[in-house]
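The structure follows.
With one protein chain withheld, the remaining protein chains of the complex are depicted in position.
Moving on to chain A:
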Amino acid sequence: MSKSKAPVLEAKNLVKTYGRVVAIDGSDLQLFSGEILAVVGDNGAGKSTMIKCLSGAELPDSGSMELDGAPITFRRQKDSRDAGIETVYQTLAVSPALDIAANLYLGREVRKKGVLGSIFRMLDNSGMKKSSKEHMTALGIGTIQNMSQAVETLSGGQRQAVSVARAAAFGQKVIILDEPTAALGVKESGQVLKMILNLREKGLSVILISHNMPQVFEVADRIHIQRLGKRVAVVTPKSHTMNEVVAVMTGASKVEIKDQTLGPIN
């Protein structure tokens, strides 16, 4: 896979404050094509706020963002989706009583062709079910066969699979995952990590926010370390150990610029 030198998604000098609380204080972020960038940091480091700015849930006070080199401003989540950025939330943002197909297409339902769709506004349920199944299978989640199954009947891992499948199905460029394994068991986490690797195979760029160092070291290409609202270092799992990353995260040590991996890795 060819990787261009220019980042897919770039944030420069983002600032976001809530009253007197400074959540991010001039933070940068670069995501290159086809990579998995892990964002790690202690509580209050500004990871979530950073992600909210990138996904349009919050509007940064200052700073700029670029997608494929073009400047972007997200006022609503819909703006970021329209630009090709999908977000998977920590809180498993699925509707329990609705079925899998309905959840995958929630908020962007497909209508039937012809008069039934245009005048009577009928949904193309069978079409949505069919393509839902394709999306689920594409991510290696072929075990769920029945797309009319209500999401509440699924296990935590399967529910997370539905949200990841939703993001993968509609994300054109970037997928942001906020602590996707926080609520999951070991086996289920493994499935989700495998799905994240599949997303990279499909050529998507992934931002993974996680507290779980072993998981980060397992899947990430580069690790963005956030501390006190700033990016303090970008390293790779090969160049640094877990202990070193934790030390930087907590402020116990620093990484010289020359030892960082700010550019894309090949």
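The definition used in the following text is that contacts are C-beta pairs under 8 Å (C-beta built on N, C-alpha and C of every residue); 3 or more make two chains touch, one makes a residue touch a chain; residues count from 1.
Here is the rule we go by: contacts and distances are computed from a predicted model.
> Among "Cytochrome C oxidase subunit II", "Aspartyl/glutamyl-tRNA(Asn/Gln) amidotransferase subunit C", "Fructose transport system permease protein" or "ABC transporter domain-containing protein", find the name that the UniProt record gives to the complex chain excluded from display.
"Fructose transport system permease protein"
> Any idea which of A:Asn13, A:Ser95 or A:Thr241 touches the chain not displayed?
Looking across A:Asn13, A:Ser95 or A:Thr241, the contact with the absent chain belongs to A:Ser95.
> With the missing chain put back, one of A:Gln77, A:Asn198 or A:Asn212 would touch it. Which one?
A:Gln77
> What residue numbers in chain A mark contact with the hidden partner chain?
For chain A, the residues touching the absent chain are 77-78, 81, 89, 91-98, 102-103, 106-109, 111, 120-123, 125, 149-150, 152-153.
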